[in-house]
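Left out: one protein chain. Kept in place: all the others.
Coming up: chain A.
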Amino acid sequence: MSEPLLVLDNITKNYGAIHALKGVSFSIGRGEVVALLGDNGAGKSTLVKIIAGGLEPSSGRMLFEGKEFLARTPAEAKAAGIETVYQDLSLCTNVDVVANFFMGREITRKVLGIPVLDETAMEQVVGNALANAGTRIPSLRTKVEHLSGGQRQAIELNRFVHWGGKLVLLDEPFAALGVEQTRRGLDMIRQVARQGIGVIIITHIMQQAFQVADRIVVIRQGVVAGDVPTNRTSPDAVIGMITGETLAGAGPAAEGQKRGPVQEERTI
C-alpha cells in the first residue's frame, strides 16, 4: 500500500478523569472505505470530532497525507480536504436547499468589489447534483424545514459527494433513510471511494458495514479492539470484538492488528 491518507497514532482524549479514548491507532488509505464499529459510548463520535476539527486530542498525533495534522476548527479540517456528515444533521432548516448545499462556500460574483450571491449558478449546480444522485425534491427553493427526514439526509449526502475533498467522515449517515435510499447511499459511498477519496463510516448496522467497507475497525472502551479486512472476517467475529466476548487476539482480528498499517508506518 502506498502512503496512507490519514494515520492516527495513539490518540487519547480525557474529559477530566474520564478516558473517552485511551490510545487509538489506525490508518486509512486513498480510495479505501473503513467502517468504524463499536458499542454506544465506545468513543466513535469523539474520534470523528477529533478528525473533523473542533475537539483536540489530549495526546497522540495525526498524519494527513504524510504531514502532521491537527484541525482546531471544522473550517481547518475542511480546508485540508476533510468532509464530515454528522449524526445530528448539520442543516439550517430556515433556509432553502440551495443555501444549505453551498453553506459557507457560496458562488459569488463581484459587484463594485462586493461579493454577491450568484443564485442561478448555484441552483443549477444543486439541480444537477441532486439529479445525478436520483434525489427528488419538489423545489430547490423550499426551506429545508418543510422537507422530510429522508430528504434532509439525502441533501447532506449529496453535499459531501459533490464537494468530495480527500477524506469523508460519515457518522451514522443512514439513520433516517428508507431501504431504497440507503442502498443508493451505499452506492454513493463506493462511487466516492472509486474517485480515490478515503471514507470512514460509522454505523450500528453490521450488514451495511459488510456491504460497503474494505476494512472494519472496532473500537471498544476507547481502544481499537479489532482491525480486519472485511473479506477475512464475519459478522459474528465482529460482534465478538464489539462486545469483548472474544479476546482481541483471537482469529482474524489478531492478524489485522499485526498487519495494521500503523505498525508499518512505524517501521519506515
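We take it that a residue touches a chain if its C-beta (ideal position, glycine included) is under 8 Å from a C-beta of that chain, and two chains touch if they have at least 3 such contacts; residues count from 1.
We take it that contacts and distances are computed from a predicted model.
Note on the omitted subunit: UniProt lists it as "ABC transporter permease", one of the names in "ABC transporter permease", "Cytochrome c oxidase subunit I", "Lysine 2,3-aminomutase" or "Nitrous oxide reductase". Taking the complete complex into account, A:P74 is the one of A:P4, A:G43, A:P74 or A:G222 that touches the chain left out.
Taking the complete complex into account, A:T84 is the one of A:T12, A:S45 or A:T84 that touches the chain left out.
Residues 52, 54, 73-75, 78-79, 84, 86, 89-95, 99, 103-106, 108, 114-117, 139, 142-143, 146-147 of chain A touch the missing chain (whole complex, contact as defined above).
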